[in-house]
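A single protein chain has been omitted; all remaining protein chains appear in their positions.
Up next, chain A:
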Amino acid sequence: MASVASKLYADDVSLVMVLLDTNPLFWSSSSLPFSNFLSHVLSFLNSILLLNQFNQVVVIASGYNSCDYIYDSSLATNQGSDSGKMPALCSNLLQKLEEFVIRDEQLRKEVSGDGLPSSMLSGSLSMALCYIQKVFRSGPLHPQPRILCLQGSPDGPEQYVAIMNAIFSAQRSMVPIDSCYIGSNNSAFLQQASYITGGVYLKPQQLEGLFQYLSTVFATDLQSRSFLQLPKSVGVDFRASCFCHKKTIDMGYVCSVCLSIFCKHHKKCSTCGSVFGQAQSDASTASNRKRKTSET
């Protein structure tokens, strides 16, 4: 059994971790209804599984209050090769998804919505990376993993540090993070994630043709990618979140001791407790002045 598996875990066998945004706050205001979105995604998942019989797909839902695994093609035992019934994937996934959305909704009621429209992307990214580590541990022969974020909700600046941690961990394990962002503005987090890990960031212009975008850009394995003309980056938004108000900023103050970012001048660093002098316009004049005073 093991040798059959090993034979076919060639470099074009993929493990695709799909992070599905199920945030109800986003979908209630989206121009593309969630059901249409799902039908595009389900056909896309099917086509990945059909490209190679050893391809594996794992779907993690990122909701408003929680994240959970909702589908794993390696666990779907009684369908697949022998019966080949497509609806099995759909029905399994849809059932788990419905349970998840109901659970997530209940949690939202307990929390009394404070109107944060983001989804728990940092959680689902972390879970996907743990799953990928398990695959790496399973031995030298494993499918080539990658992460695909199907995201619509805007970035949650409070997740900045966690998402950056996940991005660096993915980069160290050489796992590319692809992102397909269907929200209204660009997502700075996903742009950075794809740029740093060498994945593809795409913001489809026509949402009715979502399946076309998904299948042409994101379906091919990593090996074949080098032969394709994939969409070029339209720039990367490197803005950061300030630690004091969780606001996204393009200019700010950085603590020289711990590198925390603040949007305005503070007397004391809230992260490390260092006490600062007065505001300095930039590093060089600051150091010059300091040097002079210390020498006199």
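The rule we apply is simple: a contact is a pair of C-beta atoms (placed from the backbone, for glycine too) under 8 Å apart; a residue touches a chain by one contact, two chains touch by 3 or more; residues count from 1.
Here is the rule we use: contacts and distances are computed from a predicted model.
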{"item": "Name of the absent chain as recorded in UniProt (options \"Cytoplasmic tRNA 2-thiolation protein 1\", \"DNA-directed RNA polymerases I and III subunit RPAC2\", \"General transcription factor IIH subunit\" or \"Ras-related protein Rab-21\")", "value": "\"General transcription factor IIH subunit\""}
{"item": "Hidden partner chain, touching residue among A:Leu25, A:Leu38, A:Cys90 or A:Ala162", "value": "A:Ala162"}
{"item": "Touch residues of chain A, complete complex, unshown partner", "value": "3-4, 6-8, 65-69, 72, 107, 110-111, 114, 116, 120, 122-124, 126-127, 129-131, 133-134, 137, 140-141, 158-162, 164-169, 172-173, 192, 195-196, 232-240, 249-262, 265-266, 269, 271-277, 279-287, 290-291, 294"}
